[in-house]
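Apart from one protein chain that is not included, each protein chain of the complex appears where it belongs.
Per-chain numbering from 1; labels A, B and C assigned in written order.
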Amino acid sequence: MTTTPVAEHAAHPTTIDSVVIRFCGDSGDGMQLTGSQFTETAAVFGNDFATFPDYPAEIRAPKGTTYGVSGFQVHFSSRDIHTHGDDVNVLVAMNPAGFRTNIRDVHPGGIVIVNEDEFTASQLKKCGYPDGYNPLQDDDLLARYEILPIPMSRLTRESLADSEMGAKAIDRCRNMYALGMVYWMYDRPLDPTIAHLNRKFGGAKGKPEIAEINIRALKAGYYFGETAEVFPAKMRVPPAKLEAGTYRRISGSEAMVLGLVTAGHKAGKRIVYASYPITPASNIIQGLANLKRLGAKTFQAEDEIAAVCAAIGASYAGNIGVTGTSGPGLALKAEALGLAVMFELPLVVIDVQRAGPSTGMPTKTEQADLMMAMHGRSGECPCIVLAPRSPGDCFGMAVEAVRLAVRQCCPVIVLSDAYVANGAEPWRVPDLDDVPAIEVRHPSRAEVGEDWLRYTRDASTGAPAWVLPGTPGLEHRIGGLEKGEDGNVSYDPDNHDRMTRLRAEKIAKAAEVIPPLEVRGPESGEVLMLGWGGTYGAITTAADALRARGRSVSSAHLRYLNPMPSNTEAVLRSFDRVVVPEINSGQLRMLIRSRFLIDAAGINIVRGRPLNVDTLIERVTELMDGEGGAA
Amino acid sequence: MTTTPVAEHAAHPTTIDSVVIRFCGDSGDGMQLTGSQFTETAAVFGNDFATFPDYPAEIRAPKGTTYGVSGFQVHFSSRDIHTHGDDVNVLVAMNPAGFRTNIRDVHPGGIVIVNEDEFTASQLKKCGYPDGYNPLQDDDLLARYEILPIPMSRLTRESLADSEMGAKAIDRCRNMYALGMVYWMYDRPLDPTIAHLNRKFGGAKGKPEIAEINIRALKAGYYFGETAEVFPAKMRVPPAKLEAGTYRRISGSEAMVLGLVTAGHKAGKRIVYASYPITPASNIIQGLANLKRLGAKTFQAEDEIAAVCAAIGASYAGNIGVTGTSGPGLALKAEALGLAVMFELPLVVIDVQRAGPSTGMPTKTEQADLMMAMHGRSGECPCIVLAPRSPGDCFGMAVEAVRLAVRQCCPVIVLSDAYVANGAEPWRVPDLDDVPAIEVRHPSRAEVGEDWLRYTRDASTGAPAWVLPGTPGLEHRIGGLEKGEDGNVSYDPDNHDRMTRLRAEKIAKAAEVIPPLEVRGPESGEVLMLGWGGTYGAITTAADALRARGRSVSSAHLRYLNPMPSNTEAVLRSFDRVVVPEINSGQLRMLIRSRFLIDAAGINIVRGRPLNVDTLIERVTELMDGEGGAA
Amino acid sequence: MSENGDATVSEVKLSAKDFASDQDVRWCPGCGDYAVLAAMRKALPRLGHKKEDYVFVSGIGCAARFPYYMDTYGMHTIHGRSLAVATGIKISNPDLKVVVVSGDGDLLSIGASHTFHAMRRNVDLTIVLLNNRIYGLTKGQYSPTSEYGKITATTPEGSLDYPVNPVSFAAAAGCTFIARAIDVDQPGLDEVLRRAIEHKGTSFVEVYQDCNIFNHGAWFYASQKDSRAETTVQLRHGEPLVYGKDRDRGILFRNGRPIKVTVEGGASASDLVTHDETDRSRVHVYSQMSHPDFPEVMGVLYANPERRTYDAMVDEQVRNAEVEDREAELRRLMKGSESWEVHETVDGPS
Partner (left out) sequence: MSENGDATVSEVKLSAKDFASDQDVRWCPGCGDYAVLAAMRKALPRLGHKKEDYVFVSGIGCAARFPYYMDTYGMHTIHGRSLAVATGIKISNPDLKVVVVSGDGDLLSIGASHTFHAMRRNVDLTIVLLNNRIYGLTKGQYSPTSEYGKITATTPEGSLDYPVNPVSFAAAAGCTFIARAIDVDQPGLDEVLRRAIEHKGTSFVEVYQDCNIFNHGAWFYASQKDSRAETTVQLRHGEPLVYGKDRDRGILFRNGRPIKVTVEGGASASDLVTHDETDRSRVHVYSQMSHPDFPEVMGVLYANPERRTYDAMVDEQVRNAEVEDREAELRRLMKGSESWEVHETVDGPS
């Protein structure tokens, strides 16, 4: 069935186990598409992979500027990998600005494929190189990297010389030309991309001529690799040995959307997702807006406050109210979260964290909203807090969030982040039957009997019932004022003290139904690297590497931040030292220290980027060898 | 000059050192006025005192209901006291609802003066007593308390029988009648109250006839005491031995207002106070609105977000921008506080805490916003946090807030609470000259030179300069996006890491200019009771009492919560055990544990009321004697 | 709930008492809110919907205590956000009858944006604004409807901002039902409340409400028996705008502006404006009629039952899209457009 050249030319490529490749260029150069296509192909080929798309806050910053550079990194491997990779093995730079901003991430000796046609005096100047300087002639750089200048613009044009399409459309095919070359280098099939292009431009959109020139450019790039012999030997990254099953590529946002609708289905409820657009959370509302066929309702509110309030209203009326946002939006929702805590209604709140404070760096990642999620409300106002550790894990955490919100009748905050949401990995598609049902009960007058009060609690969960308006005979009022057990206003001092404790106990009780904290590596030893959220890959890889070097280092990752798994303290106490790497100034560390009085050390790097495995290895090694670390 | 009976009848009263008296009745019974007048008189007489006004959230709840009861407690003494007193020695109850809700706070053997005319069947029923029951005939109560039923309604009417005023106006004088009786009991001068009544109803308001009947009722009550011999012996509470100086009675809100305008004066700046009304913070905007003569500008904004934003704008344009609110309002301001942190402009934010979460119990006190003040914003977003410990201390803390905000160019959050704001105490009026000047500098182009950048930092403070629009040649842009040193947008990862650290260091640097933490009692020992905010009085009194009983207990009070005084850790480590009593679930305790890894224990009582001295003594004793305590 | 998306009609005959909850009413004696509560409790039984299908929603303020006193479902939310919560309720379950009752501060100051956007969307709910031109619960600060120059707790020298005109506000937002009534006028209240609740779409009722503690008499010009005939015009669809104790005065419109005229012997009545509640453009003219220059209009100013409601359309989009076999569709979705199989310890495909 394969009509692409793969079968014919897969002669004797070198086999290697992992490659990190990064595509970069102007925001308009289609780098996100190129990267995703490469990923898709790696996925279908059977590699494990992890991706890191990185783009500017500007929609389409002026061409050729450094702040307009868009990048997409893919780490693909025949091993089980966890990160997008620290160092780049192959950089594809479509213009000087891309080259300039990305070259320092390339591993010494790495391959750098550049579109030399763009390295003109004016372009070089635009991205800030000194007059007369051309990095492609810089001996230092040439010595450090294997720089391959290729006239991609010209080659693309030539390969499409007979096309009727305009010059602009043709120039837009450069990314496919580049992708074709890279496919050749790594001995990849072209099929998935060809199919994608046909899907994208054929059918409804009805621009098959666009599909055609893109496919031709892709193939031309591939043949160039074959013919020109400018590239080092063809390389092969065999499929990874993953657990058996059906796999797909999934991004964090996609997994979150899927998790929500799955949870809704399992609860027999609609998801009502109310949100206000904000990077990097907008993909969730956009994803759900396309899932009306599964009963999801979306509401683009006038602001974040309206969004969370509408979600509260939706839960009150009997659906699963969910709201999602990023840090500044969560700050705005604080007051309404207090109301939800008082109401004791199910509510899911997703915070896709980005670099702050304030507007900060909206497209960059960070983990600095943990303390806000824990404590950012007036009064004693506890919520459940969860955090997915990887793109695929968003599915499970979304289901957990709904399950716990419904069970405990309280807000559950899910702390995702830009890296998790935008990144992608292979995901073993679970069998829908394996996702446990979410039990929902709405009492009727007959069921509850006469003595029942609105805030009578279930002894096992500590939560009151979820009573729906429309139920005859259970009319009642709820509010944000302190309430007695009947839901009416109470200013009784002892009642307030009791209610405060009951609300806290209810959250703590969730610990009874969450899985224990697992340790990767030996269950006791010198150092435990403890993480949460999107740093899972980096921490796990670093700890594995340290163990491979013979160091006594294990790792553990908290997906449940509040309450924490019941065995957390026991796990931590089994190690001489707990080290908490975070993309913040030490927020989980603070929780660990205050709860357990354990002198946890921190590795805190707040650069708006995922943590670097090498840096973690270095810092933990220093710490173990006594050279300090930010305790 | 004294025309009141005091001089004549001050025969041989018994001398005692302290009395706690509480007036209670319907919201419409004028109990707040009665209490303040008693306080004013105690003040002028020279007692030390502390007050606790306690009123319902409803403006004027239906007459006779328990939730419509308004109370005012005064503790006055010839000693140096710190709290409004746990147990009431004398309760004045103007109606059965007041009696019912307050009787349990009366010390066994205490005097209970009731207006027996109001103890009718219908009134008794309204406040929920069972049919046919009258507490004034309850033998248990009569045995436990010295209950004095007095027909105050009738006596007031009789004393004003010849007045031309209507029945309603006459009935409204009952509170003055009651006050007169109590003045007799405690041998107090009537002058201050008479002067007050004349001031209030004379002059501009022009209702001297109202003043007259009130004064007559007051005197009639006094003479009743003299004649009727229903009261136990007249008692005398001599003036307290306070430090020499000029004193006045001051409430927390008054002191806050005064502190702000004083700070403005010392900085040579206007105070621009932008706020949205909310209990119990509204008194501050209302106080400042009346101080236009001192240059204060007030702005009632459309909501709390607009208020904080306007305050930021005001600071930007060169005045001292201040905003004030209570918990739910602070939650709303979170996003804008992040902006102020990014801008690095001076800003003062006052949170008069009330019982939460959500709307909670708006007129009741609590200390549960500390963690929100510390961490309730997205990203790494540190602010300075201060907390006055008593009504008078609000003056000093307001001045400190302005001083630190201007010096460090950052938001300073002041955590007051309902108890501190509404309570009153004698306050030694400082000499204005003793309040140090607040240095403000706004650079000009000439001063900064050519190389200067907007976010160049002063080495000693870590803060950038406060540059004003209107300054020729220093035009620049600031924003909430991460910035380079020039203020322009920067997405550079290392810059973000650096800026995050610089903003944190700047806040930490404030520790260099704040006073050390002081210990009351021995500087080391078994237990240190550590507090913050409005619990100062209760903690101090409890610790003093424990020491008096020979226990090794000292106390210390943090007025600077972030950064903490540099000697904090040293102070804490000098004691075997640190106990942190708080009206929350353990927020300062959490900070102490995480920072210093000290196993601080908590005493956490969340009843919407100030802590009880006896309870503290009991709990600390238990703790020391090994009977537990909530660790 | 019925299948066809309408709240079903109650079979048992209910009375005003059935709509009274067991909670003591905690407003100040003499507060205008009592009258509105009484009118509401009386109006609902006659609409025939079931008690359990009503949800009263409010923000914070004196007015906002309203839900506690109705024996229906009720939510006392937070300051200014009632309409956002109410919108969520309707999106979630369009069959519920949602009535928002709150104050002028709540709905037009902190909540102004949500009020505006709910109206713009035409969410099917009723908004009853208890306008006392003051902040009651927080003890007498000026509100967005307070008159210019008002002396209040926060404005000892007089307020400096111009009041919002609630009717203009609603009209600019495209609200599909706009009405006005006075607390002491029970028949007037009864009519507008019932029509508002029956209206499909966002209905807005401004009630002139006396706060007898902090702003007593603010509406006396319109509410007192002796002056009411001169200071208000009761609108009736199809009837001319006539007012005055002797019904001898009337209103006509010229160049988009109202003009007061005297009706001589009823002859010139034909020149007067005939109220047409379906004509949105005249709401603007009505909004200009304010005391003391003009009598103020009372009753239903505007009613447009044609525009579809937001919640119904949201529901429709979803119902049109929904698949029969959700489970199968979900399985498909989970697999995604591209998936691949991994078998135990494979070593490469070729």
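Points to keep in mind about this one:
Criterion: a contact is a pair of C-beta atoms (placed from the backbone, for glycine too) under 8 Å apart; a residue touches a chain by one contact, two chains touch by 3 or more.
Just so it is clear, the structure is predicted and the values come from calculations on it, not from any experiment.
The chain not shown here makes contact, within the complete complex, with A, B, C. Only one of A:D191, A:E212 or A:D303 touches the absent chain when the whole complex is considered: A:D303. Across the entire complex, the residue among B:V429, B:V513 or B:A570 in touch with the chain not shown is B:V429. Only one of C:T72, C:S102 or C:N122 touches the absent chain when the whole complex is considered: C:N122. The chain omitted from view is touched by exactly one of A:F99, A:F201, A:F231 or A:Y276, namely A:Y276.
If you put the missing chain back, the residues of subunit C touching it would be 109-113, 116-117, 120-122, 144, 157, 160-165, 168-169, 171-174, 253, 255-257, 281-282, 284-285, 288, 307, 310, 313-314, 317, 321.
Residues 7, 10, 40, 43-46, 192, 199, 238-239, 241-250, 254, 258, 261-262, 265, 270, 272, 274, 291-297, 299, 301-303, 305-307, 309-319, 321, 335-336, 338-339, 343, 428-430, 432, 469-481, 488-489 are the ones on subunit B that touch the missing chain.
The set of subunit A residues touching the chain not shown comprises 57-63, 65, 67-68, 276-279, 282, 285-286, 289-290, 292, 298, 300, 302-304, 328, 358-359.
Everything below uses one rule, namely that only the chains that are shown with their structure count from here on.
Centroid distances built from C-alpha atoms place A farthest away from subunit C. One inter-chain figure worth recording: subunit A and subunit C are separated by 43 Å, centre to centre, where each centre is the mean of the chain's CA atoms.
Averaged C-alpha coordinates give centres for subunit B and subunit C that are 39 Å from one another. Annotation for subunit B: residues touching 2 or more other chains are 57, 67, 328, 358-359. Counting only residues that touch two or more partner chains, subunit C has 60, 76, 78.
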